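A quick write-up on the structure given underneath.
A single protein chain has been omitted; all remaining protein chains appear in their positions.
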Amino acid sequence: MQNFHYYKPVSMTELWATISEISGSPVFLSGGTDLFPEMKLGKRSLDHVVDVKGISELEFASSEENQAIRIGANMTLSNLLEKDLFPPSMVFLKQAISSIGSLQIRNRATLIGNICRASPASDSVPPLICLGAKVKIEDGRNGRYLEVEDFLKGPGQTQLEEKEMVTEVMIPNPSGKSTGSFIKADRVSKDLAIVNVAVFIKLDSDGTTCSDAKIVLGAVGPTAVRVKAGEHLLIGKTISNLPSDEAADLAVKSCRPISDVRATADYRKALVHVLTRRAINNAAKDLYLH
Amino acid sequence: MLTHCIHLIVNETKYEVEVESKEFLSDVLRDKLHLTGTKESCGMGDCGACTVIMDGVTVTSCLILAVEADGKEIVTVEGIAPGNGELHSIQKKFSEFGAIQCGFCTPGMIMSAKALLDRNQTPSEAEIKDAIGGNLCRCTGYIKIIRAIAGAAEDLKQQERS
Partner (left out) sequence: MDDKTYSLIGTRVPKVDDEPKMTGSGIYVYDMKLPGMLFGKVLRSPHPHAEILKVDTSKALRVPGVRAVITAEDTPKKPFSFVQNLADKLPLCDKRVRYVGDEVAAVAAETKESAAEAAKKIHVEYKILPSLDDPLDAIKPGAVKIHEDRENIAFEVHKEFGNLEEAFKTADFVFEDTFTTSRQHHACLEPRGCVAQFDPFGKLTVWSPCQAPHTLKQELSRLLEMNQGDIRIVKPLVGGAFGRGLVADMIEPIAAILSKKTRRPVKIVKDRPEDFSTSRTRYPFIMKLKTAVTKEGRIIAKQAEVIADNGAYNDKGPAVINFAGVCYTTQYDVKNLKYDAYLVYTNKEYGTAFRGFGNPQLQFAFESQLDDIAYKLGIDPVKIRLINANRPGTQTVTGAMIHSCGMVECIEEACAAAKWNERDSSSKKEALKVKGVGMSVVFHTGAGSRYYGYNSSSAFIKVSDDGKVSLITPATDMGQGAETVMAQIAAETIGVNIEDVIVRTGDTDLTSYELGAFGSRTTFVCGNAVKATAEKAREEVLSLAGEMLGVTKEHLVTAKGRIGIKESPDILIDAVPFGEVIKYGITKKGRSIAVSGEYFDPIAPTVSLTEGYGIHIPAWVSACFIVEVEVDVDTGFVKVLNVWAANDSGTIINRNMAEGQVEGGIVQGIGYSLTENFVIDNGRVVTDSYVDYKIPGAKDIPDIQCIFVEKKDKEGPFGAKGLGEHPLVAVAPAVGNAIYNAIGVRMKDLPFTPDKILSALRSKRLFEDNKG
């Protein structure tokens, strides 16, 4: 393994100054739990690694009443789980995060790292897309927000240009009565998802009809798959009678899974149907009972 | 920079080490500090054998650059016994309950147990399984490890009372 330059700036100003002096493509390091295995397997070679963990400005997770939740690049998954951060409508995101890796991995890995890794099987991405989460991309001069859904381009590919970094995830706080459901199919505990499904349902003001829905599938396409047809099907229906079966049929039609060592494409499709149906029913039941 | 002079505080001892950027903490602990208690079985963070406690939480040392650990407080299996020939409750219970077979996963398991009991003195069985969920064992089937950790929790609680 080739040696590389390692930098550890202690402020955002120093960060951008360091970046500007690097000729070549720097890699931003936070948790390293995806980066280092890839490096060890020879899938990535590193020349310049910029460790951002020393930057306290990136260590924040704020959630104020009815305000968006903002999570900085240095928040580890364990930190996020320990804080009283997520309102009831976002518990499914919390569940997804706690299904990532093992405790040791969650003690290092960050939410932003998980998003930027752009794995088709990411557990955090489907719930984040359901919630309309955005990433903030900065380059030292400007900052822009991009929906997570648009940020991800393909397996391992994002909209990040060279010398750009995601500094924050912003998750809008859903107004009104809403909830989500996240289901992950894995072979044993502490596994990558064979398929995961996140569903988010919002009720209208009289609390009986679905006013908004999101259905997002993971590990069945190059990036997370939005089942827009399924979402339209649910909108306007009564919560006690959501057409989850038909929506699940549409989910199967939307996905393009591959066969790999974890599962065949056919089996993944079968799971998509089951998990989508169950996730919709779980969310509906949750709203109906509360 | 390509090489760094770092300070590691391991088991309450300060070490000054020269490392290249690419060196991982597990290798530095084992090869430069000669603390071979921490094992490395996969190098990818999948098995937990290299688990150490860094700044109070468990981490897989095979995925941490030595330079990332500069200035950090690290506890390895060599550092949990209180000294004077005494063993930690976790170690005593592992032996008493028969939780050790080949022993290769044991250091990592013990560190996961230590971190758990440091923050939660009355863990449920589910919480214990969660704490060691990232530590693979091929020999024991986990049952005695879980019981040993529960036993250690009891032991520590009793010690605190007296």
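Lettered A and B in written order, each chain numbered from 1.
As a convention for this text, contacts are C-beta pairs under 8 Å (C-beta built on N, C-alpha and C of every residue); 3 or more make two chains touch, one makes a residue touch a chain.
Not measured: the values here are computed from a predicted model.
**Q** May I ask which residue of B:17, B:59 or B:77 touches the chain that does not appear here?
**A** Residue touching the chain left out of view: B:77.
**Q** Which of B:8, B:74, B:110 or B:150 sits in contact with the chain that's absent?
**A** B:110
**Q** Which residue numbers on chain A touch the omitted chain?
**A** Against the missing chain, chain A presents residues 1, 185, 187-192, 261-264, 266-267, 270-271, 274-275, 278.
**Q** On chain B, what residues meet the omitted chain?
**A** 30, 35-39, 41-44, 46-47, 49, 76-78, 81, 87, 91, 94-98, 100-107, 110, 128-130, 132-146
Heads up, the rule we're going with is that only the chains that are shown with their structure count from here on.
**Q** How far is the middle of chain A from the middle of chain B, if each middle is the mean of its Cα atoms, in Å?
**A** Those two chain centres are 30 Å apart.
**Q** Which bits of chain A are touching chain B when the two form their complex?
**A** It comes out as residues 1-8, 29, 32-33, 36-37, 40, 49, 51, 53, 78, 101-105, 107-108, 189-190.
**Q** What residues of chain B sit close enough to touch chain A in their complex?
**A** Touching chain A from chain B are residues 1-2, 4, 20-22, 24, 43-45, 48, 51, 57-60, 62-65, 67-68, 112, 130-131, 133-135.
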